[in-house]
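A single protein chain has been omitted from the complex, and every remaining protein chain is retained in its original position.
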Amino acid sequence: MCPLLRHSSKVSTKAGLPPGTLMKVGEKRCEKTTISVIDYDSKSFEEQTVERVEDIFPYKDTAKVTWINVTGIDNIDVIEKIGSYFGLHPLVLEDILHTNQRPKMEDFGDFLYIVLKMLYFEETENDIMAEQISLILGKNYVISFQESEKDVFGHLRERIQKSKGRIRTMGSDYLAYNLMDAIVDNYYIMLERLGEYIDDIEKELIGDPDREILEEINYLRSEMIFLRKAVWPLREVIRNLERRDSLLIQEKTVIFLRDLYDHTIQIIDTVETYKEMLSGMIELYLSSVSNRMNEVMKTLTIIATIFIPLSFIAGVYGMNFEYMPELQWRWGYPAVLVVMVMILLLMVFYFKKKRWL
Amino acid sequence: MCPLLRHSSKVSTKAGLPPGTLMKVGEKRCEKTTISVIDYDSKSFEEQTVERVEDIFPYKDTAKVTWINVTGIDNIDVIEKIGSYFGLHPLVLEDILHTNQRPKMEDFGDFLYIVLKMLYFEETENDIMAEQISLILGKNYVISFQESEKDVFGHLRERIQKSKGRIRTMGSDYLAYNLMDAIVDNYYIMLERLGEYIDDIEKELIGDPDREILEEINYLRSEMIFLRKAVWPLREVIRNLERRDSLLIQEKTVIFLRDLYDHTIQIIDTVETYKEMLSGMIELYLSSVSNRMNEVMKTLTIIATIFIPLSFIAGVYGMNFEYMPELQWRWGYPAVLVVMVMILLLMVFYFKKKRWL
Amino acid sequence: MCPLLRHSSKVSTKAGLPPGTLMKVGEKRCEKTTISVIDYDSKSFEEQTVERVEDIFPYKDTAKVTWINVTGIDNIDVIEKIGSYFGLHPLVLEDILHTNQRPKMEDFGDFLYIVLKMLYFEETENDIMAEQISLILGKNYVISFQESEKDVFGHLRERIQKSKGRIRTMGSDYLAYNLMDAIVDNYYIMLERLGEYIDDIEKELIGDPDREILEEINYLRSEMIFLRKAVWPLREVIRNLERRDSLLIQEKTVIFLRDLYDHTIQIIDTVETYKEMLSGMIELYLSSVSNRMNEVMKTLTIIATIFIPLSFIAGVYGMNFEYMPELQWRWGYPAVLVVMVMILLLMVFYFKKKRWL
Amino acid sequence: MCPLLRHSSKVSTKAGLPPGTLMKVGEKRCEKTTISVIDYDSKSFEEQTVERVEDIFPYKDTAKVTWINVTGIDNIDVIEKIGSYFGLHPLVLEDILHTNQRPKMEDFGDFLYIVLKMLYFEETENDIMAEQISLILGKNYVISFQESEKDVFGHLRERIQKSKGRIRTMGSDYLAYNLMDAIVDNYYIMLERLGEYIDDIEKELIGDPDREILEEINYLRSEMIFLRKAVWPLREVIRNLERRDSLLIQEKTVIFLRDLYDHTIQIIDTVETYKEMLSGMIELYLSSVSNRMNEVMKTLTIIATIFIPLSFIAGVYGMNFEYMPELQWRWGYPAVLVVMVMILLLMVFYFKKKRWL
Partner (left out) sequence: MCPLLRHSSKVSTKAGLPPGTLMKVGEKRCEKTTISVIDYDSKSFEEQTVERVEDIFPYKDTAKVTWINVTGIDNIDVIEKIGSYFGLHPLVLEDILHTNQRPKMEDFGDFLYIVLKMLYFEETENDIMAEQISLILGKNYVISFQESEKDVFGHLRERIQKSKGRIRTMGSDYLAYNLMDAIVDNYYIMLERLGEYIDDIEKELIGDPDREILEEINYLRSEMIFLRKAVWPLREVIRNLERRDSLLIQEKTVIFLRDLYDHTIQIIDTVETYKEMLSGMIELYLSSVSNRMNEVMKTLTIIATIFIPLSFIAGVYGMNFEYMPELQWRWGYPAVLVVMVMILLLMVFYFKKKRWL
């Protein structure tokens, strides 16, 4: 997992190599590559973690549905072996390793290759983390590749094991749908936490806006741009699956894909809404800065406008002319003080009328 | 009912459950679930509130048109029984309970599933409230699910009862159209009240803008974004119904759907217009803030520019040099006062010319 | 006629009534309903104002082209009689009365229903007024419904009477085209006057911008939004007529509709251009406000920056220390004055260099 | 020729006349109407200026390619004669005279009617001038109508005469292509000069921005809007020609039209880029205004912040209390001066640290 918001990671080291060359692009995340296998049909269920990659090969041609989950993709050798046994195209293997793919679906006839993004909201750093999930959907197997050990498939595993829901009675396409559904369901959780964080920031913004808030809002807005990039293509992916151009998708799974399609639209809607809300918050920030400036200026103006004329009067009677009759008057000083207080009251009245006070 | 403008409500509790699991998502709104049935054809009319859900089952297969209205969807058991008797897909039941759906229409062959939003403008809080209405349109029945008791179908019930208009002579598709029409007609009322509220705010804005107004405008603008999300898909829903892909929609109902389609376009137009007007009001607010700042600055500048030079002159004659011939002059003091008045008049003339006064 | 820019007029009174219920929605404009009939072919011409609505019925089936013009739509009874005799759908009658329609064209097989907006620029109030025109194009008749007596069809009547142009030799579709053409030609006049008004405002803006100008520009921009709503759909209407899906449109009229289509595109272009120009004017206004602020601030800064240091010097020599040797110097006072003048010149030179003076 | 940027010219005088009425709309530009004829095939070439319009009629049916160039369209009589002899539709003649057309192409079966805009950058006034060119492409003739004598066809005439390039061996469609190519090539020149002018303005903007610059930028941006309106439809025109729906376009000309299509896309790209650059320049202007304001405010603040406290100190020792021990101190005055210098240095240091100096 790594923060969603970053520039396209270093792929320059790969430029110039022939297409289809396998090389891990992206940060190293997982020391070890673990392969677990779940094999089931409506009656039987078997789960194991295999030691050697060759152990999964027998499952390819069983009549049961097999879910092979590969955690950690740094071990290129393993990926290559799976690729060659299951007949995956070198470009597919390259895309599995190159974890900067956009979500996409490619139909290779005897299998579908689906790329998705797993997204988490990291509350300690208030940042969205992303991880690439690749799915290979074959006739009676699904292979999933994930970068790190953290995943959202726990409930699904349990459901298959306990035979809850219809999953044990349906094919590999329904399993793939469930994997995608788990990922998309997790988007809701991520968006909910993000929404709470945005609410917190909005409260802070109304309370006491400072420049750090602005930078945070700006950062979140950039994140929305990246989030959109991760979610928009997903819509197209599921639309294409739903259209059933591939024989691997069965009629009775389509209605579930349609439901999933509705979910992705809701998620896109939410992302767009957050983006517009953040833009609105930036406007609010700017207007609050200019409001403060206004307040500062008003304070200055009130003070200066009251005291500058008064100081002038004091200055006049501070002049050293010999012939200034007022200076000798018995009540000159109190009279001046009275005039000053009257000017002050007049000014205060004027400011009250202008609603500056 | 709940305010329209809120983040996607908590669905995280549901993530991980198998698709089609029934669970109420959204706030609890209605303690009791009430089911009322209206059964009619051109000659007969029957209305009743049933006690047990099983009482509605006989109506399914009568030749008359039956409108089953379910108020309150917290009683999952009831929903499930209706679902299984009327052959509704688990995903449909899930969508009925999960009240964060976008408006949509789904064709299941023997019935159509339609989701709409009922919208009210709550004048006490100046807020738009939303409620989800689900319609099941079958061959000769319509089932409507609504979250709370408040509804907009009173006139329609009366019309069916009193046999006003053509409703008693037409089928269930025309009944469904009338339900949708009642909801869309209510949008006009909601938009009208909202429009009046926007007018009020605009008047206040021109009169005496303060920061709360800006926050209110900003809030309304966010609400427009949500409103758009609730209304845009409606257009597509009605367009799809009008195209008559489903055999459940009869030829003679199409012209009414076309009329309804025109109404939704008008509503979308109005929402878009409100949105643009609110954006214009934000610009107006910002420019009025900067106008005020201008006025404040002008006041300061006028006062300072007049009195600072005068104070300087007073300061000069306040110096204690021994050899300052002016100080001994008989008319020195009056001369200085005259000079000061002349400077003041000059300044005032200058500001008048610059139109600052 | 009523101002274009207003919120959707009160239709809430109508909500709940069965669809197709006739009721005038909109302001009352015309006390009396007048019906005039023009009946012509290449040889004969007949014009009359009928007393009773029944007098127009015979014209329905004559071989000649008949133009029935109904002015004033408040008399629902008349509209209903025409509707039932000419076989108009209740929803059409409803749309004729409900004068908040968007421009649209509906094909009912034996007649076309066309809604247009007549637009005037009211120079006394600098406001755009709108009126709804409904056209019913039948095999050999055209019925036009207009809200008030003011219209733009004078030239057309004259042309038919004097047999100028090809109008007397062509069918009812060409007559309908001519009515639409007269309305669209009038848009040019309206836009021209509006353009002159915008030019006036722009001149005022460059000369002496104040807040009222901004509000006027903002108002005009809102009006452009409404104008666009009235003109955009027109394009689609004429496009659909031109496509000749209806048998009522003859081949030789199509070229004229294509010409009309070009005109509507030009009008849309002009509206869009005005809108962009008004946005540019708002920017210009804002920048001119900030320019003025700049000027105000410069004045303050120049005055303060020159006199505050000078006042300080005067203040220093106003101190009452016993041992201040300068005060006893013979040329102390002149020397200080010279220093002050030098500082002043230096400041002026500095401001000149900075181009603040 | 007239400036591109102006409101739709007065067409109100024409409103109400029957469609197809010939009347010159636009300014008068050319007193005399000149007709020149070039008639050629691969072997022969003939060029002449005809006196009477009837002299061009014999060329209509020759096997050779004929280019009839009509300069000046104020002589409606001439246009009408050409129109009736060559069988042009009255609406075409109307469009030729009405010089506010958008670029368009219309297929009348035996001839194509093409409207283009000739654009010049007038360097004396830094303005774009526009002129309407109408082309009639018939089986073996091209008629071009231009408003004024200035044109861009000199090179083309020379090429035909000297038999350079393939032009003498190809048909009238290739001639029409060459006319369009000459016009589009001239757009490059116009854009280049415009680009140089924009560069000049940008330099001025960075050097010393004033309000006139802003108005100039704003004017140029409006011009870009109009320019876009003149160029965008051109793309569609050429696209339609390239599609060869008309038999008048031969297979071997298509590749040239495709090349021309690429050119128009490049021109649209450039116009869009200029528009975005001008928007960027407005932002730069606004930010430079606010930068200057900042500088002005800093100067004021520095001066005021330094001297106001110093003046206060001087004011304190200017007080006339009898018991102020400092005043009698021998070193009181120098001590106060030292304190003042220290405060000054402190302030300067503070401003340096804040980077205000």
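Note that the chains take the letters A, B, C and D in the order they are written out, and that residue 1 is the start of every chain.
Following the convention adopted for this analysis, a residue touches a chain if its C-beta (ideal position, glycine included) is under 8 Å from a C-beta of that chain, and two chains touch if they have at least 3 such contacts.
The shown structure was predicted, so the numbers you read here are calculated from the model rather than taken from an experiment.
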| remark: The one residue from D:Ser84, D:Gln250 or D:Asn294 touching the chain left out of view is D:Asn294
| field | Residue, one of D:Ala182, D:Ile217 or D:Leu241, that touches the chain absent here | value | D:Ala182
| query | Of A:Thr34, A:Asn100, A:Ser148 or A:Ser246, which sits in contact with the chain we cannot see? | reply | A:Asn100
| field | Chain not shown: contacting residue from D:Lys43, D:Lys203 or D:Arg355 | value | D:Arg355
| note | In the full complex, subunit D touches the hidden chain through residues 152, 154-156, 159, 164-167, 178, 181-182, 185-186, 188-189, 191-192, 195-196, 199, 206, 255-256, 258-259, 262, 265-266, 269-270, 273, 276-277, 280, 283-284, 287-288, 290-291, 293-294, 297-298, 300-301, 304-305, 308-309, 311-312, 315-316, 318-324, 355-356
| query | Which positions on subunit A touch the chain that was left off? | reply | 7-8, 10-12, 14-21, 89, 91, 94-95, 100-102, 104, 106, 208, 211, 214-215, 218, 221-222, 225-226, 229, 282, 285-286, 289-290, 292-293, 296-297, 299-300, 303-304, 307-308, 310-311, 314-315, 317-320, 324, 326-333, 336-337
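Note that in this section only the chains that are shown with their structure count from here on.
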| said: Fitting on CA atoms only, what is the rotation between the copies subunit C and subunit D? Please report it in degrees, nearest 5. | reply: 70
| task | Tell me whether subunit B and subunit C, two copies of the same sequence, contact each other through the same residue numbers or different ones, using over half shared as the line for same. | result | different
| request: Can you check how far apart subunit B and subunit C are, centre to centre, with Cα atoms defining each centre and the answer in Å? | output: 27
| request: Could you list the positions in subunit C whose residues touch two or more of the other chains? | output: 290, 293, 297, 300, 304, 308, 311, 315, 318-320, 324
| remark: Among line, ring, star, complete and other, the chain contact graph is line
| What chain-chain pairs meet the touch criterion? | A-B, B-C, C-D
